[in-house]
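Take this structure first; my questions come after.
Missing here: one protein chain of the complex. Every other protein chain is in place.
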């Protein structure tokens, strides 16, 4: 049984280590913040100029001057600091953020990422995605294993325009978890009742299976 | 009669225009701040991170956290703002300072400036001088016309290592005032009882004499 | 030097012309110079190149200038919230240059800081790198990006004093401080105009040297995504 969005998010929350500074993308990645383990202190960065992002506001806390990178109203915490976009991306580009979790359209077996543009469709822009994947120490992708059409999203080479080259360290899909390093892509964990065979059929990228593959 | 230090400083104060942001070097240039004309509002920048520099403190106002670029204790004004050295030199390099007045060892007839290093002597460093002459909109030099030895300081080419190339717009010496632009160096004003002939004898640089030469 | 102007129209008097380049602060609709954008529309200046992270929404912010077709080109990182934009772009009326958000922010900072070019890892191996100089540092590839400046920067601050010293509030700071440094002329609208000396000199985000004109104005501060939690939820 493939993982649900929540299960994928919960899985991704294992990435959090005490003291980490983390940037979460829009969509499923945002859900990961709901699963920060007890005793693990994580500070969320929002690339529009904030460190220490709090939860959504209650109705009477709403403040038009306080939004996240998805333009959603949010709140501050006691630890919060604000800064300019230049300072925010100096932080990102300079390698000071420990972890970025984001969505993807395609990932190649070498860790190339495509998540910003579909040729022929109106392009909205890459926002901060290219800066994040280039600058953040560890990049984790959460995405459905296949497109709605059934097409593979883990590919030998990305077809869509790239967001970054060799930038993805881990991919969490509804079928399992993949690590990417210089030796290539490796399946390290399977969702319940999912077989290696099924994953292979639904994946274009070549991958090895970890010796200590975890079956849930 | 050549100008005194105070007279040179007073002369340089004509450079001030209402609303100007100005950086003054150490030595005679510092004196220029004493001659800001009435009704002309000038804001002094100190490149160690301050805009709106006030006078020296009284004994009980002394604050070790408040110094100018000459490491002297100073005071703040109501308009004062503080910023980092990177932001300060972004301001200087970005061309936001209207005027810099500084001292010199040598100036060439094309406006090259040497004021930081004498080979063979212990070199103290250029500090912010190279950034100032490269970035500030208008650079005015105040200096004695000749070295103590009598040697010319206005030269065809500087002998000493340069601080900047073609950066000086005006030179005020004890003998007169010289403007430099693409057409070369031009004597525009003479100190009292000083003759063009005397200036020529004491100057190596070639210069024209302005049609409207001012004799004081 | 009196920097204080009566209203937005006055503050733009004599500053606008056809074909000019404008920077407009803000992220989404947060911290945008609402009143100055309206005044820019009313100035009638056209064929504008506008540098702004986003393009407003159809009926607010830079959307106004799209409606009137005063914008020829946008330099942005994300323009997803604007149908007018989409229509004009797809019909070829509007030119668009995408920059990664951090590259855009740094190009503006560089422009204001007298830095004509810098190297970044962002975008290496992507469409963004096409036609750009590539250089290796420490065995890794970087691309060169250039500084950006504008004829006029329009920004929005929270508090400002009559010398032009500014403070921004929370995430409404965003692109405003860098744009203040990169305009040949910078005009700011503030929520509170205070006397000189009322802002803490250690807390001034933008020193007055960067500001040529300032107005006090009212702000609608429209919210794009009003996300709420119930009281008691985490």
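So that you can tell them apart, the chains are marked A, B and C in the order they are listed, and the count of residues begins at 1 in each.
Note that a residue touches a chain if its C-beta (ideal position, glycine included) is under 8 Å from a C-beta of that chain, and two chains touch if they have at least 3 such contacts.
This is a predicted model, so every value here is computed, not measured.
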* Structure fact -> Touch assignment to the omitted chain, from B:50, B:143, B:171 or B:194, lands on B:50
* Contact residue for the chain not shown (choose from B:12, B:31, B:92 or B:205) -> B:92
* Touching the absent chain in the whole complex: find that residue among A:4, A:34, A:81 or A:195. => A:81
* **Absent-chain contact - pick from B:8, B:74, B:107 or B:142** => B:74
* Spell out, residue by residue, where the missing chain touches chain C. => 106, 110, 113-121, 135, 137-138, 142, 146, 167-170, 173, 200-203
* What chain A residues would touch the chain not displayed? -> 18-19, 21, 41, 43, 45, 51-52, 76, 78-83, 89-97, 135
* On chain B, residues whose C-beta touches the chain left out of the figure -> 34, 46-50, 55-59, 62-68, 70-74, 76, 82-86, 88-90, 92-93, 112, 117, 122-131, 134-135, 161-165
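Assume only the chains that are shown with their structure count from here on.
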* **Farthest chain relative to chain A (centres taken as mean CA coordinates)** => B
* Distance-to-centre winner among chains (Cα means, whole assembly as reference) -> C
* Asked: Taking each chain's centre as the mean position of its Cα atoms, how many Å separate chain A from chain C?
  -> 28
* **Distance between chain centroids, defined by C-alpha means - chain B, chain C (Å)** => 36
* Multi-chain contacts in chain B: which residues touch at least two other chains? -> none
* Structure fact -> Where chain C touches two or more other chains simultaneously, the residues are 109
